[in-house]
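A single protein chain has been omitted; all remaining protein chains appear in their positions.
Labels run A and B following the written order; every chain starts at residue 1.
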Amino acid sequence: MNNRFTLKDFIFLVLFVLVIGAILWTGAQFGYQEKRLNAVQTQVQSLNDAQKEQSVMLGDIRTALRSGVQVNSATGPATAPAADQGRIRQKKTDGSYYVYFPQPPRSPRDPETFPDFARGDWLVRNLSDEPKVITPYIEKDYYGSLVQEMVIEGLLTRDPETFEYQPQLAESYLIGADGLTFTFKLRADACFSDGTPVTADDVIFSFKTIADPDVDDASLRSYFSSLKTFRKIDARTVEFVFDKLYFKALEMVGSLPILPAHVYAYAKGDDYNKRGDLLVGSGAFMLANWDRGQQIVLVRNEKYYGQKAPLDKMILKFIKNPQAAFQAFQNGQLDVHGSEPDQWVKFSHDPEFSKHVTMYKYIRPDVGYAFIGYNEAQPRFADKRVRQALTLLIDRQAIIHTFLKDLAVPATGPFSPLTPQNDPAIKPWPYDVDQAKVLLAQAGWKPGPDGVLARDGQRFEFDLTMGTGNPLGDRIANYVKEQFERAGIRMRITPYEFSVFTERLDERKFDTAFLSWSGSIEEDPYQIWHTDGIKDKGSNFIAFSNPQSDQLIEEGRKTLDDKRRMEIWHRWQTLIHEEQPYTFLYVPMSMVFINERFGNTKPYSTGLAYGDWFVPAKLQKYR
Amino acid sequence: MTETATPEPLPAVGEARLRTYWAVVWRRFNRGVLNRVARAWVLVLIALAVLVPFLANGSPYTAVLDGQHHYPLLRNLTRLDWLLLICGALVLAGALVHRQLVRRHAEVDELRSAQVRWLAAGLLVAAASAAGLFGFYHDYLDTRDYHALQRSGQLHEAVFAPLPWGYKDQEPLELDRTFAYPTREHFLGTDGNGRDALARLLWSSRVVLAIGLISEVIALVIGVIYGSLMGYFVGRVDILGMRFVEVVEAIPTLFLLITFVALYGRNLFMLMVIIGLTSWTGIARFVRAEFLRIRQLDYVAAAKAAGLPLRSILFRHMLPNGLTPVIVTFTFGVAGAVGSESVLSFLGIGVEPPTPSWGSMLNEAGNPAETFRWWLAIAPGLLIFLTVFAYNIIGEGLRDAIDPRLNKME
Partner (left out) sequence: MLHYILRRLFLMVPTLIGMTLVLFAVVRFAPGLTTGGGAFGAGGQMRNQQARAAAEQAVKKRLHLVDAQGHDIWLPMQYIYWLNDTLHGDFGESVQYNLPVATLLKERIPVTLSINLVVAFIVYLLAIPGGMLASVKRGKSFDLFWGFGTLALFSLPIMWVGSMEIGFLANPQYLDWFPAAGIHSTNTMWMTFAQYVKDYLWHIVLPISCLSYGGLAFISKLKRAAMLDNLGQDYVRTARAKGLSELTIVTRHVFRNSLLPMITIFAGLIPGLLGGAVVTETMFSIKGMGELMLTAVFSRDLPIIQAEAFIGSVISLICLLITDICYALADPRVSYD
């Protein structure tokens, strides 16, 4: 018979299985060898770097000995050179403003002043997801910028406690009396991680790259639309001219990362876009390697011109699953874990856990806020009383207590509660169902025969559009739906995938929307709240248009004097609070668990500063 | 070979009972214990789906508020609740009618035409009530929170349903009874919004049954028509048709489902249509194979020679005989549809909130992004398992009942 399975076939089958097995084995070996090779390479690299550092140290010691320097006693803390020696911040007689820092700024809590300070050890962190691109300017997502933040620098930096601007790569800057001209002078000793000095050419190159329309950085480019010219004055000086007064001008030119022209030079814009893993800068750390799918390794920049970081290495892992990440933290494989609310609730009071873990709960100034936006192109939401009533129906305090486990603070406007831009005198609307019903009745909405509010024959029914994949958001939406039904309003929850969701927002195809904006240290309300932001798929998708608000925004943008500008923002926030174009829900807090061996980890106002962390010598784990 | 079953008793005169093919199959099916258990489970689910508003509801049957008598539960029944009650009643009536018909008609042909007439009447009544309900009646929105009223003492002589929670009744947020462990008040605990988990489980039966049946019916209709046409008109029609079937089969189902959901939103009805559209190919293949076999037989040639219209040949003559493998595939398809729905809900693209479904409850309990809440995860998963298992048993049982030789040695 034809379908006999003979011995020959059996041998073929076994061979087949063996072949498959051999392929798998070679594949595994290959993958393994590749990892080993990478490991060896990084080890060799770090050995080289250590050797270099040692030779530099020897040279320093030799020079110090030759010039007859006293060796400090072992006891007593080493005092860092007074950082504010020689600093100038003054408004000159001709109206211009001059800032000069002879030394690069040091951290407010200098790690070197700690008695048990030591250099060394590694920090293993988790980025919840692998970034797609880490090349500056074209990073696609938040994780890319997380990797970059320790490797690249701009001309200025913010003081971690006061948010004031400080010259970083620049040694000084001068704002002209007209408020449109900014002149930066670079530090003489500023250099990139390969030792090349940072020159005006690099600055010019960076700004030219941003402006290049073929480079894939459209969003970044749009911020610089009012930058008219920039030119090199001399090898260390660059001048920027804006075409109109803008309070963020200094931030814009100061915060753009400066890239080494000799590394990033490109022929066509597209060439720039193709390099997704090129990250070289002047920061305290430098990129050692990127093991795709596993981790990114940053090592200390030994040539850093500023305050050198205590840690030798930072390893960024990509563990997406928060449970797995927490497991890794508990096993010691991760040193830091950004905790989920329920993990925090469960473990922050656990005595066993707290013995070996440092815990912090803090607000990041750029965390933004969650809100429900009402589409004012629809007449029912154009009435301020309706929006106020809807806000009154939502017990935001209970949401924070029950869903967020008190790990958030109420939001009264779009500004971060940490910054002076937010007016602390404004208190959130209360939770008052009866008052809400009164307001709705005043606006003409009366209960119909089937219990739903109606006005002129139209029922009060609408959709709440939101994104999918957010269990917390789903719960809040379900709660809000129930609350609205208490007042006779029917709301349907329509979740959409993110890309569809943003499309619907763009095309204004929604009734109400539930999402979050992320924030910044000082927000420019123009994009989201000004009438100009309504057309052309702008960010003002709720079509909020108020002439008083527009005027305040325009005035604020032009005011360079900080104190006056904050007053304007406070006045604007009071107006928004009255109008309730959004129901501002909450500002989430960040919680972090840190392995106990790290010192000086307390977050500043700007958040965690990994460059200040150190591990005392006898607690160091990795070499 | 001869069957070793006990010889069946001779029929009484006038009973068409024994003579129909399906009656024989049904009786064989019912002889298996497991089959009976599975059948009972499905019936329980159906009964649950129809009666759940009376079993688990946050509004009391009667209550006295401000001195007045209210009947909140009846008043708050939605159009869907009424429609299901009517359909349930029709099905019960249909079962009784069927028994009468079987007793009265001796000839199978008579029985068949009577059955068709009564079925048509029943469908007409159902359609009319659906039209009437959805056209003229509006669901009443009750703004009262009866539990809060009871807590504050304003509610008197309230008679609640056996489980005094509906699928969307939330505990007040200030009390923070979300994700609560099982207590006497909430037998299976509460979910993330403070809603009773047991109530939501019971209400999910509707979604489960609807998705299973409706999506498979759609798949059945498409598959049967397509397969019969292919099987009847062999040649180029068949070749092209099979290519198209292969194309549809090769498209990864999940991907198609996700894309359709993105295109048309998370409407429950759309979901059912989409699952149906992706699962008709198996049925089409079976129907085609049967038709290829049958078209050679004599009675088909006779029908063609008699000049009967195509429609009649296909559906009155060939199809009833070719349906046997289809029924089994249908049953397995229902099981698969229930599974698909739970997978989609688990991935977050299934039914929209607050509609409960076992898959979305699993998602909430076992979401990899949050802590694992085992007491919420056990029940929905178990119920999905039992339901899918029941359907699979029924499918296997039907297959064995149709062709018992498959199970035995020659």
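One rule holds for everything that comes next: a contact is a pair of C-beta atoms (placed from the backbone, for glycine too) under 8 Å apart; a residue touches a chain by one contact, two chains touch by 3 or more.
Quantities reported herein were computed from a predicted structural model and do not represent experimental measurements.
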item: Missing chain: touched chains present in the view; value: A, B
item: Full-complex contact with the absent chain, from B:Leu163, B:Leu198, B:Ile258 or B:Ala303; value: B:Ile258
item: Contact residue for the chain not shown (choose from A:Arg62, A:Lys91 or A:Lys132); value: A:Lys132
item: Among B:Leu209, B:Leu319, B:Val388 or B:Ile402, the residue in touch with the chain that has been omitted; value: B:Val388
item: Contact with the hidden chain (one of A:Thr162, A:Asn321, A:Gln442 or A:Gln458); value: A:Asn321
item: Interface with the undisplayed chain - residues on subunit A; value: 1-6, 9-10, 13, 20, 24, 27-29, 31-32, 35-36, 38-39, 124, 132-133, 138-142, 144-145, 216, 218-222, 273-274, 276, 291-295, 317, 319-321, 323-324, 327-328, 330, 333-334, 366, 368, 497-503, 506, 517-518, 527, 536-539
item: Footprint left on subunit B by the chain that the document does not show; value: 34, 239, 243-244, 246-248, 250-252, 254-256, 258-259, 262-263, 335, 339, 342-343, 346-347, 359, 362-363, 365-366, 368, 372, 374, 377-378, 380-382, 384-385, 388-389, 392-393, 396, 406-410
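Note that in this section only the chains that are shown with their structure count from here on.
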item: Footprint of subunit A on subunit B - complex, ascending; value: 138-143, 145, 168, 170, 173-174, 176, 178, 192-193, 262, 265-266, 348-349, 352-354, 364, 367-372
item: Residues of subunit A defined as touching subunit B within the complex; value: 321-323, 340, 342-343, 346, 395, 398-399, 401-403, 447, 450-452, 468-469, 471, 474-475, 477-479, 481-482, 485-488, 490, 492-497, 500
